[in-house]
Every structure is written in structure tokens, then in C-alpha cells.
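One protein chain omitted, others in place.
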Amino acid sequence: MSDALLSVEGVSVRYGDFSAAESVSFSIERGHIVSLIGLNGAGKTTIVNTVMGLHKPESGRIVFKGEDITSLSTEKIVSRGLSLVPQGGRCFNRMSVQDNLLMGSYPRTARKKAKQTLEHVYELFPVLEEMKKRPAGTLSGGQRQMVAIGRALMACPDCLIFDEISLGLSPAVIKDIYNRIIKINREEKTSILLIEQDTKRALGASDSFCVMLKGRVVLSGSSSEIDPETLKKAYFGI
Amino acid sequence: MYFVQIIVNGILLGSVYALLGVGMTMIFGIVKLTNLAHGEFIVLGAYLATVLAPVLGVDPVVTLVITVPLMFLGGFLLQYFLIGRAMKKGNEPALLVTFGLSIILQDVMLMVFSADAQHIVASYSKSTVKLGSIEISVLHLVLFAISLISILSLTLFLRYTYIGRAIRATSDDSDAASLSGVNINKIYAVAMGIAMASAAVAGLCVGMKWTYYPSSGGSYLLIAFVVVVIGGMGSVPGTLAAGILFGLAQVIGGANYGLLISYVMLLIVLVVRPKGIFGK
Partner (left out) sequence: MAKKRLVKRNVRVLDSLPMLIVCIAVVAALYVACLTGLASNNAMRYMIQIFLYMTMGEMWNLLSGFTGMTSLGQQLYVGLAGYSVAVATTKLQLSLGIGLALGVAVSVVIALLLSLVLFRMQGMYFSIATWVVAEAFEKLFLSWKYVEQGSGMTIRVVPYPKISEICAASLTLCVVAVAVVYLLLRTRVGLGLTAMRDDITAASAVGVNIFAGKLLVYVIAAAFIAVAAGIFFVNKGIVYPESGFGIGWTVSMIFIVTIGGSGTVSGPIVGAAIYVFLQEFLAHYPGWSNIILGAITILVIFFLPKGIMGTLQEKLGFEIFSAKRFSFARHR
């Protein structure tokens, strides 16, 4: 555990009387890709939002780069180097693609390198450079996901979290985006947390995995050691 | 020629009406709040200029150097410590807090400055220039320049600076903005600061053009509403266009009917395009 970049330690979250997550623990090492797998309502997004400071946990703590960030506000967490690509690739629809990306470099630490990072993002997603003047609201779903990923990259994060990146996209686009995610991980040594429902895709891309069921982590291990079909049958009954 | 004269006056005055609406539209669009105290902010701006100009012995326009930062700070603190906290309790509580502020400010100004009519006089208040066969008041030109510069610099600020972009992003999707590292409460406070700074400028302009009282806030608020709703909430260029439309109605219709025309105009806009001409 000494090498962990981000570790979630026994986090429980409640909404009123409803317990959304019960003592969830997992960690991500530097440069690794971890996938968090589970069905709708398993508590994956709750955990992610808690990590990002959008909810406060009832118990447990979250440690990032050796520092307890549990009680920090979202914007402080972001400026420490943790970025989330939220579900559905939420863009600022009335702003241009370029302005959307520049918003990503809002944390002071990222501003100096903004120009350089922007070029890099355009290299990674050439289509965004072609459309940089267009309002983000007029783009297709896949392109908007790219804008969201680009925006998260602009903050030069040490750890990137993708919340159900494949939701609502065509298989070809998903494959393309996954390739780019792996490329980001290889080239920048950015740690990545993938939140997924698609067991096969998630296991294929990640070094290790956690399975969540009804708010608890029920299984975790190395991705190469488990067969996606067995996992699916065992936990999700499909 | 009389016709051209009217159009020119309408446009020049219209820019001042737009200025009344700019602060309001920012708060509507970004903080998503109806600020019922905006009229009193404008009157406060007018009083500050009235008091400061003779004390410093400068042209009233120069007082902006002091009033704009001062009012910005006031707005920032007000939002950060008072209105922002009420917003956590819901929309209606926040609205009522601005309402409470509006009546408090009104009486404070009444006590401090008395109920007497006030007017800001500059050396060029009565002079005119001739352009061909039309005569234009220098005052109107000055007001036009002030309004245009303010609105333009606000637009540029919103478009090209980090904070400006963060303000636009917050108005688009505040959760996503906070995930980009934006402190939403601070951005709201900056927006209120800008709104109040714009009220300082607007106050100077209305004070130079018309006489005003501590109780004038209500009518300025109403003009601001009309301009903002016609222009589309949150749209700065829309506010400018609507202000000019409003100015033309005032000049063509005269004091009473001018307002009546604009109210009817507003109701028609609301029925035909419920989100304003430039609204989305």
C-alpha cells in the first residue's frame, strides 16, 4: 500500500436513511489503471463523487498523494491533481470547444502550462482542433466525451477518473476512446480509475479491478487473473 | 431632421438603460437569482459619485476610480457572507434577503442623504455640439461613451480571462465547473461584485442625466427588469440591444407613454418569446 497514489479507506456514504456505500476500500498505484465494476445503483458514482468532494462520507477517509483529502472542497481536490470526467461528458454547452478545454486549466498549477497542454490535447484529439470555435453543445456525443476528457487532461492530473465513459456511445467510438485512455496512461504515466458496467472492456483495459455490489466491494484482484464471463455469471447473474 | 435627432437621442440614452440592466442580467444568468436590491445599488452608486466629486474636486466621471472598486468589494462581501448563505436555503429565501436589503438600503440612504432630490452636475452638463443639422448634448455623448466602454470591457473580460471563462462555465453547469477546479461560491461573489460595480457606473450615469431620490431604486430596478427580460436573461449583447430599444421608446413616447410603450413591448416579448429576444 506504500506506493498507492489514491486510496479509499473504509468509506461509507448515506443519503438520509439510504446507505449508498458501506466501508468501501480500494487503492490505485502510480501509473496503474484500476477498474471499478458494478451494475446501476451499485454505488460506483457515489464513491467517485465522494472522492471528488461532492458528497461527504459518513465514515472512512480518502488519501491522495499521502494527504488526507476527505474534508477538502471539490476545487481544492481538483487543484491537487485529481480529475473526473463525469458521466455523460458534461460540457459547457454554450462555450466554444477551446474555451471548454481552457476551463480545464483553471487550477493555478495548470495555468502556466496551458498552451503546451492544449497543443498536446489537440494532438491526442485532432478532431477537437478542427472544431475549436464551435459551441460544445453542437457536437456529437462522442466528441463531447472527447472534450470532457481533454478538459480533464488540461488540469495535468496525476490521477484521472472516468465515470461510465462508454454510456450512450457506439461500440466503435468506445473502442477509440479506450485506446486513447490507454495511450494517456502509457505516455503520461497518469493513474486511471475506470468506472464501468461493461466487465469485459473494463478488465481488458485495467491492471486490477474491484467489483461493487449493493454498496460494497465484494471482490478485487488482478485483471489478468480473472475471466470476464465467470465474473459476470458469479456476480451479476447474466 | 427632427426624426434623426430623435433616433440619435434614443440610441445615446439607450446605452444608459442597457447599463442599468447589465448587472441584473449577470446575476440572473450566473447566480440564477432575482436581485431585488439592484435598484438601490444603482442609487447608492449615484450618491457615492454625488458626494465624492465635490470633496475630491474632480469631474464626477473620475470618481469611478474609487466607487467601482468600492462597490465591487461591497458586492463580493454581500454575496459571500449573506446572500450566498441564504441561497443554500433555497431560491425564495435568497430572493427575500435581497428584498430585505433593498428596503434597508432605501431607508439608510434616506437617513444619510435626506429625501431631497439630487443631481450630479459636470462642467459640460448643458453644452451641446452640432453635427450637421442635428444637435447632440455633450452629456449624452459622455454617458454613451461610459456605457459602451463598460459593456465592452465586461464582454472582453468574460470572453478572454480565466475568471471570465469560469463565470460563463458556472452559468452553464455549476457542478461541472466545480469539477474543473472552480470555487463556485467565490465566482458567485465575483459576479455580484461585478454587478455592483456596474451599478456604480450606472448610478453615475443616471445621476448625471436625471434627478434622483433615495426611493428611486424601484423604478431603476423595473427598467433593469424590462431591459433584461427583453434582451434575454444572461445575455450582455441582448441587454445592449434591449436598452437601445427601450431608449427609443422613451424618446418617442415621452415620460409617461414611453414607459407604457416599453411595458407593453415587454409583455408582447414575454408572450411571443418567453425567454427574451436573445434568450436561449
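The first chain written gets the first letter, and so on, giving A and B; residue counts start at 1 in each chain.
Methods note: contacts are C-beta pairs under 8 Å (C-beta built on N, C-alpha and C of every residue); 3 or more make two chains touch, one makes a residue touch a chain.
In this text the structure is predicted, and so the values were computed from the model without any measurement.
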{"item": "Contact partner of the left-out chain, one of B:Asp107, B:Glu135 or B:Asp175", "value": "B:Asp107"}
{"item": "Footprint left on chain B by the chain that the document does not show", "value": "28, 34, 82, 85-86, 89, 92-93, 95-97, 99-104, 106-108, 110-111, 218, 222, 225-226, 229, 256-257, 259-260, 263-264, 266-267, 270-271, 274"}
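We take it that only the chains that are shown with their structure count from here on.
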{"item": "Chain A-chain B separation of Cα centroids, rounded to whole Å", "value": "42"}
{"item": "Touch list for chain A against partner chain B, complex", "value": "52, 54, 73-75, 78-79, 83-84, 86, 90-95, 99-100, 102-104, 106-107, 110-111, 151, 155"}
{"item": "Touching residues (chain side chain B, partner chain A) in the complex", "value": "162, 165-166, 168-169, 172-173, 175-184, 280"}
